[in-house]
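Left out: one protein chain. Kept in place: all the others.
Going by the order they are written in, the chains are A, B and C; count residues from 1 in each one.
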């Protein structure tokens, strides 16, 4: 078995964060959180449920990881809810446990921005828009993930709050994992193998809270990696 | 062909009142308005649609007239809407044209009461409740029908307004048809064959507005009666 | 994780005394009677009973057993078969506290409950009825912040538990309605817990083949109760019609 990719490690880290019986919701480009959910369900969280927001599909088991949220492969799942009803459940507050989210910008308090870089009235960059991110405040906990760990993405304060960071618990990037300190400021939690704390600090556009010592993210176990690769026969997470 | 029954005449009178392309909605115990809709659609209103409120079924063509609104025979219709969506359309105001309604009490202004006779806090008679009658004010026109043309049903003022009479255009009973005058007071429009205006006046618990002369309700034509009976092979309207 | 219980267990473990209970089924169709009968047998007090826009024996039986403190039901009756005897008597004698409501108000209140929405303004027309003014607990007036018009609004309803009857479930707890949904989907989504009575168990593949929007995922289903014939004497579309003789017998027996 070849060495794991950074994206595979991210999937493993996210999977470890999901608990049995939780209901996890994800949005656009669901391959990574979907892989993480299936991995968690296979290994330590058999009662986990996951909901692909765009299509409304619950617990889909596609033969390969989908590149998009409304992939017809997904909607063959055991149950597809109308997206309208997903919206109801997102607002209800006690139906969904974990929201997997990201952003053009992610700030020191975990706020996410999918709207714009620069002034809202005349943005330098217009993003796609907020979609369901206001519901971040309605779930129990939020896992933030992004492939872009750089100072443009990780900023002291987002230019626009699409969804608030008040429930954010974990941030997963190709370089590190982060959690939040007592004042809910993002804190380095572990660096991935081969990455130094200094590299993470330099890739982050604000001053990360630092723990007394920074552990290394545990590598994927053989079982984790084998299970994950069986879910990803096309190697989407290795590209 | 045997002589028509009073109920058959009521169905014919209601059918004549429906116009092509109207959408007609009915509630509990739909046999009579359903027969009237199908008759109108067969004869002069091919573009009519009808919606059985309880079940949400549109344009059902059951082999015999149903005794209840959620009859499994009905829900085989070409399309069944969730009742939830029927509620949406009832409120929308421009989706449904005609509401067929009735009441424990019907008053001189066409208000309908399905709630109580006597004081609301301590009723002499408790009725089933108002269901969708508040939507009477949201359709274009209301057709009121009742099998009980007597002074207890037809009262000057209902004890409780379930649905308002402001859109009421036609009232059909086993004795007569009524419309509304310029001040929206119920007015005798025609007496059924064999019934005198005096009998109708005595069966009505308030002073009916009277036209200069009272015509007789035209009998069902041969075509109307043949068509109607084909829709009612079990003779539900002849009991 | 969905539990698989018999009706007695479901009633005992998932319907706390004094709670707000929603009971589905429309008129004399698709009522979860196996569960309702257990509430009666175990004499579980219901703080507030919420029904479909039109309900019949599923409410009348509970009222007749003296178990219902407060009732939200826009229509209780047996349609062509007659008035609801226990409901009528209880309201006339003041032994149940009825919150006057209408179909639109109830449905939108459940929608609000399912979505975390606190209240919903109602479409125009309701102000011509005596309903909202007679029930300030459910209906209040609010100023439209966009048009400044004054409108009636209904308060969200969030039942503690909903009891509904569907056709099928799989071994995971995924459910297929297999019948007209009426307002039972929004009732199911509005409740904190959901107990679904089904006619039979089927494979997960059978549930997956159902059309999108006609099933419910296991994570919403607290318990499945397999109860073939469990809607009787009401109908279960695709399985059996209502038992008219039994319904008439009930009406006769409940008359006094």
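General remarks:
The rule we apply is simple: a residue touches a chain if its C-beta (ideal position, glycine included) is under 8 Å from a C-beta of that chain, and two chains touch if they have at least 3 such contacts.
From a predicted model like this one, the values you see are computed outputs, not experimental measurements.
Although it is not drawn here, the omitted chain touches the following shown chains in the complete assembly: A, B, C.
Between the chain not shown and the residues C:16, C:121, C:171 or C:241, the one that touches is C:121. Touching the missing chain, out of A:34, A:51, A:100 or A:136, is residue A:136. When the missing chain is restored to the complex, the residue among C:89, C:128, C:179 or C:242 that touches it is C:179.
The chain omitted from view is touched by exactly one of A:21, A:44 or A:120, namely A:120.
Where chain A meets the omitted chain, the residues involved are 28-29, 54-57, 67-70, 72, 75, 80, 82-84, 87, 90-93, 114-115, 120, 122-138, 160-164, 166. Panel shows chain B; residues 21, 23, 47, 49, 51, 56, 58-59, 75-82, 85, 87-89, 91-95, 138 of it touch the chain omitted from the view.
The chain not displayed touches chain C at residues 104, 108, 111, 115-125, 140-147, 149, 151, 153, 155, 177-181, 210-214.
Definition applied: only the chains that are shown with their structure count from here on.
With chains as nodes and touching pairs as edges, the resulting graph is an open line.
Of all chains, the one whose Cα centroid sits at the greatest distance from that of chain B is A. Chain A and chain C have Cα centroids lying 38 Å from one another. Averaged Cα coordinates give chain A a centre that lies 58 Å from the centre of chain B.
Chain B and chain C, compared by their mean Cα positions, are separated by 28 Å. Contacts with at least two other chains are made by no residue of chain A.
Contact with two or more other chains is made by residues 111, 185-186 of chain C.
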